[in-house]
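Report on the structure given below.
With one protein chain withheld, the remaining protein chains of the complex are depicted in position.
Chain IDs A, B and C follow the sequence of writing; residue 1 opens each chain.
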Amino acid sequence: MLYFYTDYMEGAHPEVMRRLMETNMEHTTGYGSDPYTYNAKQLIREACGKPEAAVHFLVGGTQTNATVIDALLRQHEGVLAAETAHINVHESGAIEATGHKVLTLPEYSGKIKAEDVKRYITDFYRDDTYEHMVAPGMVYISHPTEYGTLYTLNELKELNNVCREANIPLYMDGARLGYGLAAEGTDVSIKDIADLCDVFYIGGTKVGALFGEAVVAANPQRLPHFFPLVKQHGALLAKGRLLGIQFETLFTDNLYQKMGEHAVRLAMKLKKSFTDKGYKIFIDSPTNQQFVCLPNDEIDRLSQYAGFELWGPKGKKESKVRFVTNWATTEEDVNAFIELL
Amino acid sequence: MLYFYTDYMEGAHPEVMRRLMETNMEHTTGYGSDPYTYNAKQLIREACGKPEAAVHFLVGGTQTNATVIDALLRQHEGVLAAETAHINVHESGAIEATGHKVLTLPEYSGKIKAEDVKRYITDFYRDDTYEHMVAPGMVYISHPTEYGTLYTLNELKELNNVCREANIPLYMDGARLGYGLAAEGTDVSIKDIADLCDVFYIGGTKVGALFGEAVVAANPQRLPHFFPLVKQHGALLAKGRLLGIQFETLFTDNLYQKMGEHAVRLAMKLKKSFTDKGYKIFIDSPTNQQFVCLPNDEIDRLSQYAGFELWGPKGKKESKVRFVTNWATTEEDVNAFIELL
Amino acid sequence: MLYFYTDYMEGAHPEVMRRLMETNMEHTTGYGSDPYTYNAKQLIREACGKPEAAVHFLVGGTQTNATVIDALLRQHEGVLAAETAHINVHESGAIEATGHKVLTLPEYSGKIKAEDVKRYITDFYRDDTYEHMVAPGMVYISHPTEYGTLYTLNELKELNNVCREANIPLYMDGARLGYGLAAEGTDVSIKDIADLCDVFYIGGTKVGALFGEAVVAANPQRLPHFFPLVKQHGALLAKGRLLGIQFETLFTDNLYQKMGEHAVRLAMKLKKSFTDKGYKIFIDSPTNQQFVCLPNDEIDRLSQYAGFELWGPKGKKESKVRFVTNWATTEEDVNAFIELL
Partner (left out) sequence: MLYFYTDYMEGAHPEVMRRLMETNMEHTTGYGSDPYTYNAKQLIREACGKPEAAVHFLVGGTQTNATVIDALLRQHEGVLAAETAHINVHESGAIEATGHKVLTLPEYSGKIKAEDVKRYITDFYRDDTYEHMVAPGMVYISHPTEYGTLYTLNELKELNNVCREANIPLYMDGARLGYGLAAEGTDVSIKDIADLCDVFYIGGTKVGALFGEAVVAANPQRLPHFFPLVKQHGALLAKGRLLGIQFETLFTDNLYQKMGEHAVRLAMKLKKSFTDKGYKIFIDSPTNQQFVCLPNDEIDRLSQYAGFELWGPKGKKESKVRFVTNWATTEEDVNAFIELL
């Protein structure tokens, strides 16, 4: 079987496992007070070019989004996000469970536009009854988006500008950040992100770790009292060093970037094989998720040999499907799949 | 250095690590839909003698408590617990963050008495204004308690009786359950717990796993719609199999019990060395946590060679300290410590 | 000045005030345990043809919506409502503050369609990942809607059917119910509503009371433990009799219906005057809110003599405006306005 179903089907990158094994019987204090966590934070600060940044490690994505959003908003505020945003669609109401509304904006292949944010805020405060409505208190974006697409540096700058003007923070969900940083043609580096987003997280779960997400705020004042909030959200790992060791490994010898590049290269190879065959790419993603329309027969045939996901309901003749590569995808599997195709 | 500081200073039992390594590159579907998780659930159902039980795997203790309590209570209800209960003291308000009050009861070395629960409930409903107060909606106990003590089978039966009469669930926090099941002289088995507690969890984090807690409800109707609630609480691990593999290992070849026995045996050895020297045991714990009063000089001297925790503020001449053993504590370290003493 | 701005600009119907004065110095027990409240509940049960119904009096609309929705939903559920629903737009996030998401449906002049509800629910449970999403746990409608429109009996039956099939409750926000019941041509009676909606409220604030909303559930089992929840939501009035006296008066001698008829008759007179002049009615409302497009000059001229509300942003040449009548609107004022026009 060939696996293109999701990017969290395997364990961790062998190097991560090696380090976990190697350190397994060491004794360290808990909750992130260990030297591995300290070192991992330093490596991330360095990678971001932000020596003063606050770095916090949490376990999973939904948890991270809920904790950060809860930390950034006041009670009467909501979070602006694309209709298709993970926080709006696929987190079982985790954001609302903390008391906050997700305020939706139109999406363009999963992205939002600075002008829509601006218009929302302008219209909001122009309305005489705005105090009866949920105030836009922050902006949430994902990069790559749920559709694999990426913001350009210019788009991020525009979003940053709009947020500066409105005096609200910009937050980036980087669950798949590694695949975004490694995309061909992207002009956005992790340093740019650390400059332009008040808070963002570097996804580990989908990019080589067993689990774990690293929250970064260039200005630590953005996340005051974050530790007790992490605890309150049930997001504090007792053996915090497990997160430290993993992120230390990911940010040593450029591993995070290399894994991203590997997955993206294979995704591009898959994409090319689809376009070469004349199939329609329905979202043009430069990252590790590829979205293509295939004839239903072909889907049935391929499904015998390869795992991938139907994207929405099955069509009459053809259907949308998603193929995902990751750090663990092998060139052999991709070649075998292209062969099949 | 000799380590008796906490029971979460190391990674996981080598067998757990071996299995994680062995399966690392396998491809499985996410969120606990994998065969390892399926198998782990079966093994736990078997150990509990409850073939129909609902079993859910979560990541950490505070998270598990908050999710289960939120699931069991209606909005106007609170949870009865000892004043010293972890949920009342050391979870940064995680229970209140879900909207529920912790209703405190007197504690006796960390335990509560069925008669106090009964009195609370009787007094509550006898008060004309009870609808203006938070209704006792469930009972929380920990076993071992935060002080290492254990309920007897009879005490559990009494608590169960009181809860049956009041028609409210009894929930056990088993963060250190393995050390309780293995205690000398305990007459409480995991089957008894599954019989007498509506919901309980089997702690992994402190007993041999990297992380993970297994929630068990003999009657699955007690936890309807628990999956989306787990997700909403940010407690759903994407790579659910990591929990499955770990608990599968813990419940294979009696490993969970063996680790408990190992730690308890060494704790008893420590305890004996204290009493032999004439030091006062201030809480008589039959499990892996030992509480002893030591002269301050002795504390200072021992601290050079061994890690342990001051329990409360430092006294004038002597102070209370806690020593903790776990699955990873070695006989050599214990012997070396006794030597020191 | 002529007042058509909102329906909550005056105090209460003179008969309500007379009764409040008359009883002012009487001594009664608090929190709704008084005989006026008892009697008011009986009168409402009678009007609804539901002798067993639970009736609860709360103070205001947002409070009532938040309390009822919190009572009806489980933690993982959200409430289906029109995009334009008051709970989605104008309650400062009161629903989300209780932890629940508002799941939006398309609106048709403020109404939702049973088929859209059905499709939402069907699609939801057809999605493999539905447990990662917020489950539709109830349906919210307003009648009259925020745009003055009304459901037909048949539409309510269809909504009821869909909810029965899905086993979720149907809740009606009746903030302006009096104006809906009195509309010409409506085939929906309060008895129909009590039959078809699991829970609904009879608005007092906008229909003759100083304040107050009466929550009705034909089957009291739908709202178990509602009293402490009302208290918890800060919605319990100490001097509960103030609500009892007001609703007793509203449901004596058909006053509630008469006030509705008065306001609707005058609204229809206004509407006719607009259409007679050739102005475009942009939402065809049979109730006390009227929506018309007027040339900007005319708006400016009329504004000197009459209060009414711009509905949305000002247009280039003409703009949408809303005129509202209520129980306190006088025939003289309406005539004077028609004269002006």
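Observations, loosely collected:
In this section, a residue touches a chain if its C-beta (ideal position, glycine included) is under 8 Å from a C-beta of that chain, and two chains touch if they have at least 3 such contacts.
Quick caveat: nothing in here was measured; it's all calculated off a predicted structure.
In the whole complex the chain that is left out makes contact with A, B, C. The chain omitted from view is touched by exactly one of C:3, C:57 or C:308, namely C:3. Considering the whole complex, the residue from A:2, A:20, A:43 or A:71 that touches the absent chain is A:71. Among the residues C:81, C:94 or C:202, only C:94 touches the chain that is left out of the figure. Although one chain is not shown, part of chain B still touches it, namely residues 75-76, 78, 89-93, 96-102, 126, 129, 131-134, 313.
By the touch criterion stated above, the residues of chain A touching the omitted chain are 70-71, 74-76, 99, 131-135, 225, 227-229, 231-232.
Taking the complete complex into account, residues 1, 3, 5-6, 8-12, 14, 17, 20-21, 23-30, 59-64, 66-67, 91-94, 97-98, 205-206, 210-211, 228-229, 231-239, 242, 307, 328 of chain C touch the chain not shown.
Criterion: only the chains that are shown with their structure count from here on.
Taken as a graph of touching chains, this assembly is fully connected, with contact between every pair of chains. Remark: the per-chain Cα centre closest to the mean position of all protein Cα atoms belongs to A. Two copies of one chain, chain A and chain B, touch each other, and the residues they use overlap strongly: the shared fraction of interface numbers exceeds half.
Centre-to-centre separation of chain A and chain C, using mean CA positions: 42 Å.
Centre to centre, using the average C-alpha position, chain B and chain C are separated by 50 Å.
Inter-chain spacing, taken between the CA centroids of chain A and chain B, is 34 Å. For chain C, the set of residues touching two or more other chains reads 75-76, 99, 131-134.
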